[in-house]
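Missing here: one protein chain of the complex. Every other protein chain is in place.
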Amino acid sequence: MSDRLAPTRTAEFEARLKKRYAAERRFKMAGLGAILFSVGVLAFLLVTMGFNGIGGFQRAEMNVPIDFTQAGLSGDPAVLAQPDAVQTLEAQGLPSIVDFYAEQKLGAEGAAHISASAWRLVADRIIDDPAILRGTATFSLPASAKLAAGLNGEGSPEMRALATSLAQQGKLETKLDLGFLERADATDPQQVGIWGALKGSMLTMIVTLLMAFPIGVMAALYLEEYAAKNRWTDLIEVSINNLAAVPSIIFGLLGLAVFLWIFPNMRSAPLIGGMTLALMTMPVIVISGRNAIKAVPPSIRDGALAVGASPVQVVFHHVLPLALPGILTGTIIGMARALGETAPLLMIGMRAFVATPPQDFTSPATVLPVQIFLWSDEIDRGFVERTSAAIIVLLVFLLLMNGLAIYLRNRFEKKW
Amino acid sequence: MSPAILLVLALGLGLAGWLAARARAWTFRRDSANGRIAALPVYHAWYVALWIVVPVLLFVGLWSVIAPQLISQSVLASPAASDLPAFGFQRDAILSEARSVASGSAKAVFNEAANGLVEPYRAAISRYNLIGVLATLIIAFLAGAWAFLRIKPDFTARTRVEKAVMTILLLASLVAILTTLGIVVSLVFETIRFFGMVSPLDFLFGTQWGPDPMSNPNSPDGSRYGAIPLFWGTIYIGAVIAMIVAIPLGLMSAIYLTQYANPTLRKWIKPALEVLAGVPTVVYGYFAALTVAPAIRDAAFAVGITNASSESALAAGLVMGVMIIPFVSSMADDSIAAVPQAMRDGSLAMGATTSETIRKVLVPAALPGIVAGVMLAVSRAIGETMIVVMAAGAAANLTGNPLEAMTTVTFQIVAMLTGEGSFDHPATLSAFALGFVLFMVTLGLNFIALRVVKRFREAYE
Partner (left out) sequence: MVTVVHPNLEDTNAKMSARDVSVFYGDKKAIDDVSIDIPTKYVTAFIGPSGCGKSTFLRTLNRMNDTIPSARVEGEITLDGEDIYRSKMDVVQLRARVGMVFQKPNPFPKSIYDNVAYGPKIHGLVGSKSEIDEVVEKSLRRAGLWMEVKDRLEDSGTALSGGQQQRLCIARAIAVDPEVILMDEPCSALDPIATAKIEELIDELSGRYAIVIVTHSMQQAARVSQRTAFFHLGKMVEYGRTSDIFTNPLEKRTQDYITGRYG
């Protein structure tokens, strides 16, 4: 009996053990694979956007020297200081002057592919600095969308040939286009800019923050510190938890049916967009705010109560200041989500073509993600790069916000 | 513009009241025998400031809603308005043009008919602005004076201010209920209007979807409002394709991160997953439309399927699945972490390998939580809009072929509300009915999931 091996020491067991270890390795590899896939997709997405987006920050431009001494423009500074100076210059024939010099430099074929509104750039330069009218100045003017596509090796063969020959003569080149960050939407991909949408986003986010933050924090304080355990409190809690999970498009329907019914004249205004997003962001702030408030140890409250602080003083002197970093972290994350939100804003009409940056909270506006959506629908190849560039701008803002949230979390994280 | 000015005015008046009341309370304090009064001066200050700001804010809120109506009415009553077309878009367009010129947001009118209305508008706006400012001042003064006269050395200002604070906090928490109510009421209201035109049976059980926003709104063709293809597309993309991607990958990621990964890897991978979750849906949509869909179509061509469409359910579903991975992963992470360490130790102590412990002990124990997480993920996927709008297509196909275009509930909501139809048309209203269905389904999924999670947590506490 004594030489019979225990069942865990037999050769069969060891063979099984080998298999089990193999299964263990396979399982582990599958887990690693899942993670690598996710990270890989993220990297691929970012690289694709980055690669396409670089082109979006550039545009094909042609150098045109203009000799203003021959142009016959009256360079009266008083006239140029008027708000309608652009119209005055147009009336004085600036567009044909630009065409003339373009033809001289680029030939008829090339001049035909200067962007139609290029003279406006010249006009803006003149208004900024009337002194250039006394000599010759060289302008880098955007090419037409077709020619730009040709330079990228797309479009019709003629265009590609023309672009190649102009480029070889050094007349056409791809230049960094920082104006993309300063202009608004346009129909020509060479003329579009992101500033209009960016400003719309900022105005919208201001409204969202001003509404969602105070209401969210106050609701969190009430629920965590004061609310009695009863049906009303339960109802509020259930509402908040459900609102946090309601699809964003439903908030758009709410904004459309309620806000636009109350303010019928404010279609596509940042005010309405911000209010709609505020309702969506508020539950996020409440939930993260409650967690931050819960993390403040009860002993602090006891200490304050024991020296005779009233419940309101306890909260506003002690609990809120201590919970604030946590609340801010949650708020920033909620705001970042709101900044990337598209669907509800489509519902309330923020999808219009808005060629001038919004003036205030009630003027028609669009926002970054909606601008991306609108450009993504354009067929013109130039818009693909512009869309990716807009996505880069949006992602940079989101990254900054998330970075700030992580910084706050690490900087103020307290172990009690 | 005017409400903003009134707002600043309200805050300025509140500050003035605050300073005046505090100064007065300090004089009480100086004059009192022992240098003490019933409440700190700062509470007297807040008491008066609240009495000024709250009524003024209520007035400003009300005024910003009714003032535009009063302005339009007075413009319409002016003689210049008598030549306006009786009703319809043209009339509204002329009015809004005149208004934007009068308020300075536009320089000139395109429509000559608006020219005559600019002056009446300008006059009405300035008249009602003046009335608004005057009313604000009067309200602030009356309320402030009343509050100011009430503060006395023995006035318990702190208790009153704190009561007001508590009331404001309570009201803030009621916003959540109001929002829910607002959603339900507006969806139900428009859905009932829709069902007044199209039979609910046609809507819920019909298999043909193709509303025509240009058709006669008074005699809608019920057979064009069958939402079954939309429901099918939604479920097929959101609950089938996306989940086939998201569940295994999310679950395995969570398992690897919680059970195998060393802390350094964890430190880097978790934020990366958070970034993946933070990428806006419009970016995913663009990615799906620009990169994934063409790749799938090309792959289909390569294996000999020639009828693959460039917008496919598969592209939208795959990208949506990727978007959901971090969500499933973090839910699974929480559920596995909630399983007591003792269970894991018990299994390991018998000589089970890590993977055996995970598969036979941890995952079964965490299953309720994981299932609830998947339900939440599904509810998020079927409510997702931008990916399907950009990549799934508009055709309401009732098919099982993932390479064909399919449409979803959210896609049609966007399509119906951003189209040309008027607000009274059944095609437009159908969006609210679809929204209502979506709301109820996501609500139901969340409700069940949260209950399951709660019971699961309690079981291990």
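The chains carry the letters A and B, assigned in the order they are written, with residues numbered from 1 in each.
The rule is short, and it goes like this: contacts are C-beta pairs under 8 Å (C-beta built on N, C-alpha and C of every residue); 3 or more make two chains touch, one makes a residue touch a chain.
Owing to the predicted nature of the structure, the values given are computational and were not obtained by experimental measurement.
Of A:112, A:244, A:305 or A:324, it is A:305 that touches the chain left out of the display. Within the complete assembly, A:228 is the residue of A:108, A:228 or A:379 that touches the hidden chain.
Of the residues in chain B, those that touch the hidden partner chain are 29, 35-37, 39-40.
Touching the omitted chain from chain A are residues 228-229, 297, 299-310, 313, 317-318, 322, 414.
Note that in this section only the chains that are shown with their structure count from here on.
In the complex of the two chains, the chain B residues touching chain A come out as 1, 4, 65, 68, 96, 99, 105, 158, 161-162, 165-166, 168-170, 172-177, 179-180, 182-183, 186-187, 189-190, 248-253, 255-257, 259-261, 269, 271-276, 278-287, 289-291, 322, 325-326, 329, 351, 353-356, 358-359, 376, 379-380, 382-386, 389-390, 410, 413-414, 417-418, 431-432, 435, 438-439, 442-443, 446-447, 450. Chain A meets chain B in the complex at residues 8, 20-21, 23-24, 27-28, 30-35, 37-39, 41-42, 45, 48-49, 214-216, 218-219, 221-223, 226-227, 235-236, 239-243, 245-251, 253-254, 256-258, 262-263, 265, 279, 282-283, 286, 310-312, 336-337, 339-343, 346-347, 351, 359-363, 369-370, 372-373, 376, 384, 387, 391, 394-395, 398-399, 402, 406.
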